[in-house]
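For this depiction, one protein chain was excluded, whereas all remaining protein chains were kept in their positions.
Should a chain be cited, it is by its letter among A, B and C, assigned in written order, with residues numbered from 1 in that chain.
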Amino acid sequence: MTGRAIGVREHPESQFDRVSRLVLGVGLLPILLVAMIAFMAVVEQKFFGLNNIFNVLRSTSFLAIVAAGQMLVLIVGGFDLSVGAVIALTSTVMAKVMAMLAASMPDQTGLVITVGILAGLACGVFIGLINGLCVAFLRISPFMVTLGTLSIASGIGLLLTNGIPVYGMPDAFVKDFGRALWLGLPTTVYIAVAIIAAVWFIQQHTRLGRYIYAIGGNLQAAIVSGVPATGYLVLTYVMCSVLASIAGILMTARLGSGQATMGGNLMMLQSIAAAVIAGVSLRGGIGRVEMVALGALFLSILTNAMNLLRVDSKMQVVVLGIILVAAVALDEWGKRRQLRG
Amino acid sequence: ADWFPVKVYDASSGSNVEVDYVPLEKASKPWNICVLFPHMKDSFWVAVAYGIVEEAKRQNVNMTLYEAGGYENLPRQLSQFDDCLAGGADAIIVGAISEAGLAKKFEEGIAAGKPVISTVNPVSEAKTTAKMFVEFDTMGEQTGNYLREALGSEEAKVVTFPGPAGSGWAEAFNDGFKRAIAGADNIELLDEKFGDSGVAVQLALIQDALQAYPEMNVIWGTAPTAEAAIAAVAEVGREGEIMIMSSYENQAMLDALNRGDIMGFATQYPVLEGRVAIDMAVRALEGQPLMTFVKPIPDMIAKDSVDKIDMSLVLAPADWTPVYSVQAQ
Amino acid sequence: MNDLAQATAAARSRTAPSDAGEPLLEMRAICKAFPGVRALDSVDFDLRRGEVHVLFGENGAGKSTLINIIAGTFPPDSGSFRFEGRTITGLTPHKARVMGISPVFQEFSLVPDMTIEENLFLGREITSGGVLSSRAMMRRAREVIDELGFHLDPKKKVRELSRAHQQMTEIAKALMGNVRLLILDEPTASLTEAETGRLFSLIERLRAEKVGIIYVSHRMREIKQLADRITVLRDGRLVRALDAGGVSENELVELMTGRKIDVLFPTIAHAPGAVRLEVEDLTLANRSVVGVGFRARAGEVTGIAGLVGCGKSELVRAVYGLEDIERGTILVEGHRYDAPTPAESLRRGICYFPSDRVVEGLALGRPIRENASMAALDLATFARMRILRRANERRTIQEIVDRLRLRPPQIERVVANLSGGNRQKVMLARGLTRETRLFLFDEPTVGIDVGAKIEVYELMKQLVENGAAIVLVSSELPEVLHLSNRLYVMHRGRMVAELTGKDINEQAVLSSFFRDEATAAASEGA
């Protein structure tokens, strides 16, 4: 192999190579991000308005949390179409529970909120378990399982609420948490950062992380190497759904009402898109959460920028589509150049 | 207390004649009536369903209701129409996802001797036995006019959030509103932001608009828009200085109005539209005299007018949960 | 450095294994059936402490299946299984490793996108308080690798390794834990003499440490060199278990195949004719081949030997159009052939047989028929105006399959259910579907049993004597030595020797291998 290494050094390096090596070093995404931010800084000073930054950070946070979960599932070679539905289900269930409790015991706000949140998380665990068990034990294609649970979860959500927003959550939950600022930043941002950090730690420094990579990279190998694959598969899907329902809880706290239409397919597609432009392989085995966070940031800034630049909303989707494909195409191209050495 | 008589426009002749609408006492036999909704995902359609169910009970007919799960599911509604015919319905009531899309089905139904009643969603050209709706643009106009009166001579800078591009209704509402404010030179339309009418999406749109148009002081849009707007405006601490208007009604809007979070919203009396639809179907089946085109008279519901209006024709009771079928006694 | 010598020496000076009371492993009447196949039919097998027990049998005899059962990959349908005196039930790969059963699989158990280090510790990571202690693992990994004398960089991703390097990783992985029973399923299939030597000396050491070793191989030399006892399987049934001492090659082969076989390597009558392939000053974009030139004539076998990762595969792959060429010229039958592509190569009568069947050779999920014909769909035999002629296809492929003695000869069978050797035959069938004048074989007999090998060699013989040109890239020295008429030796991406006639012998090759191996080792180790 050194033979090759030496060879590479021997062979003279062109400007072009230097560029592409830079791209490969940091990855394409950060460069695109910087470029876009710089561009916005020039053409639209509103972009750096404090509130606008808050908006971007907020929407990034929601997306990043969901995308982090999505990434874990993608790494084990899976897929989770149900995240949007989980968000909706969480939102409605939590809101209903809180509303009911708040009505019966108006004074114990703390308890009400705690129970409500737990109920919300329970939804995540529940759907996650269905996904995980079906994939791991029944060996059903993740795509179809989560397509099924997507339908189930949103069905339950609508059944509970008939799509009518659920009010009556304690004000404290909405005003002092959902819409509050801590040290000048929206609460969501802190939580998102904490979650990203946690997932990063898991990926880099724990068995769980490695096993997730291994299972996605080569299931058979993982099994014969004594990795209890099925268990970890289930766990991964549960983690994904729970992250989704955390996002659901935050959004609900933010809006002040439970919505059966929250999340939806949009969130599902965006979470996967964020992961994929961050270099997560849909074939499994590859993906890092810090990049995914950047991916989420990229998408949020992109839509925000188009709105600030007053791009016709019908045109926006087209631009989004093209940029998405272009970004990934560039990334692929870079990887290929690297392989050529 | 009976809900009738109610003042409506009889547009059968082509011009709007204000009349008192009085339904039949009872159906002569328990007909099977099939009802198709675009979806039941918000309290607007729940309200229509409430009207349908209550009237079906009152007139003692069998009723089955199908919802297509959203405006993007035209093919599904077409299939449901077929299923209704196959299921042996006597008459079919449709809240059409798309007039053009269902025109064919209407003809088939009528050809098969089944009365086809269209309600709520506008049907201008397609062949129907009878229909009831107000053009969405009229409602948009309503809100526009109200805004003009409310403003008087004040300056207003508006951004509209009509709803999903391509839905048809979003565009219609928007056009009506624009027509109303077109004349007024104290009202400026800054931008129109189409987008999925989920609260989350609307919230993002509004926040960006708040940045892009600091001068904006009127937010006009769907009910979810208004809901999102309340949160967004509160976050930037501009309550009171930004007026929020909804182009149609739902439970959330009513609550918000009572809390004073929004300026007002237009209503087309969804419950009434449901009730009348059933009555039309029965009349058609029994060969009773029938107005082939009825328009409810839309109203603007605002702080001042809220207690003058019969809410039992606007929204379902808060505790009512939809039922999808009614069995005649 | 000459591990090989050491190893053989050790082998000679070996004392017969002291019978260690009751056996380490004891299997009785093991049965295992796969859909439509009885892979194992009431097989008995036992293994003593400190012995090397060779499993021997044709392709599809059931060796890997038996091994998989011992390693807990899947349970037997019936039969009893005792390990260190305890009856084992519900064995999982995890339990097996805990008990000290560590397998080296024929199809590797490595995760491509993880580093060597991560793979070595997969399933038994070192943690402190739930947190991975990477430094400790890296240190341990280095120790093991150095111990084995392999040149592996623990930080490198497995995906980037050649099959040979992956094989080493797989071996190192098996030796991480405490080993009581070591299973080696064709470990030398893609190793060259040097690594093989190191592996053997290692085996000697383990044997001395009273570790039980199950060894699967199709290479007679290795078996003679290592085996204490040999168990011969045929068609999933036990033929005989016998002591290695005094049993001759031919007897073994006869036991295995049930027929008589006198010579392994056919004598090929080389009749060097026109130059079919001429490569000058070829350098690849990834620098695994630098400034190489060689030629292949019609009617002779041109061998290319070399150590692991010397680029011999890349060389032929480049000619066929699978690697990016930086500079150099390729002449096919006298005509310049720039920017080769597989399709064009096939059209020009060149066919390449990759060394890795699973990754590059076969669509495992598809039937044998489709796999055999996939390289010839542009021919009138198989398609007219892009419309398939399925009857023709079926007939032609059936003929070829019969000629190759594929078992089972059912061409609609899915390739996934074939044993290693039979998969190889399916791939070779491709060369016979179209009129090919230049064959590029890369490790053509990896994991093929003696019977099949002979068939492959016979096939080559026929091809050459019918005037085809064959380029044979192989890490199995005897193969290239016996079959080639001209033998090139590559080293670190460069051509270091061209041997002809009586110069073609082990010493000559080895010397050119090891000329600067020491310095190389130094630089690689760093």
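Keep this in mind: a contact is a pair of C-beta atoms (placed from the backbone, for glycine too) under 8 Å apart; a residue touches a chain by one contact, two chains touch by 3 or more.
Everything below uses one rule, namely that contacts and distances are computed from a predicted model.
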{"item": "Chain excluded from display, named as in UniProt, from \"Polyferredoxin, heterodixulfide reductase subunit A\", \"NADH-quinone oxidoreductase subunit K\", \"Ribose transport system permease protein\" or \"Sarcosine oxidase subunit gamma\"", "value": "\"Ribose transport system permease protein\""}
{"item": "Chain not shown, its touching partners among those shown", "value": "A, B, C"}
{"item": "Chain not shown: contacting residue from B:6, B:46 or B:78", "value": "B:78"}
{"item": "Per the touch definition above, residue among C:179, C:362 or C:450 touching the missing chain", "value": "C:362"}
{"item": "Which of C:177, C:342 or C:478 contacts the chain that the document leaves out", "value": "C:342"}
{"item": "Option from C:72, C:236, C:420 or C:493 whose C-beta touches the chain left out", "value": "C:236"}
{"item": "Residues of chain C (touch criterion as defined above) contacting the omitted chain", "value": "33, 35-39, 41, 60-62, 235-237, 322, 341-346, 352, 354, 359-366, 370-371, 374-375, 377-378, 383, 386-388, 390, 407-408, 417, 430"}
{"item": "Positions on chain A contacted by the hidden chain, ascending", "value": "81, 134, 138-141, 143-145, 147-152, 154-156, 158-159, 269, 272-273, 276-277, 282, 314-315, 317-318, 320-322, 324-325, 328-329, 332-333, 336"}
{"item": "Missing-partner contacts on chain B, residue numbers", "value": "40, 64, 66-67, 69-76, 78-80, 82-83, 85-88, 97-104, 125, 165-168, 170-171, 194, 324-325"}
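By definition in this document, only the chains that are shown with their structure count from here on.
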{"item": "Topology of the chain contact graph, where touching chains are joined (line, ring, star, complete, other)", "value": "line"}
{"item": "Cα-centroid distance, chain A relative to chain C, in whole angstrom", "value": "43"}
{"item": "Residues on chain A engaged by chain B in the complex (per definition of touch)", "value": "46, 49, 51-52, 55, 59, 158, 162-165, 167, 179, 251, 254-257, 259-264, 266-267, 303-304, 307-308, 310, 313-314"}
{"item": "Interface residues, chain C side, partner chain A - complex", "value": "71, 73, 92-94, 96-98, 103, 105, 108-114, 118, 122-125, 127, 130-132, 134, 151, 153, 156, 165, 173, 285-288, 290, 309-311, 324, 326, 492-493, 523-524"}
{"item": "Complex contact set, residues of chain A against chain C", "value": "1-4, 6-8, 10-11, 205-207, 210, 213-214, 217-218, 220-228, 285-286, 339-341"}
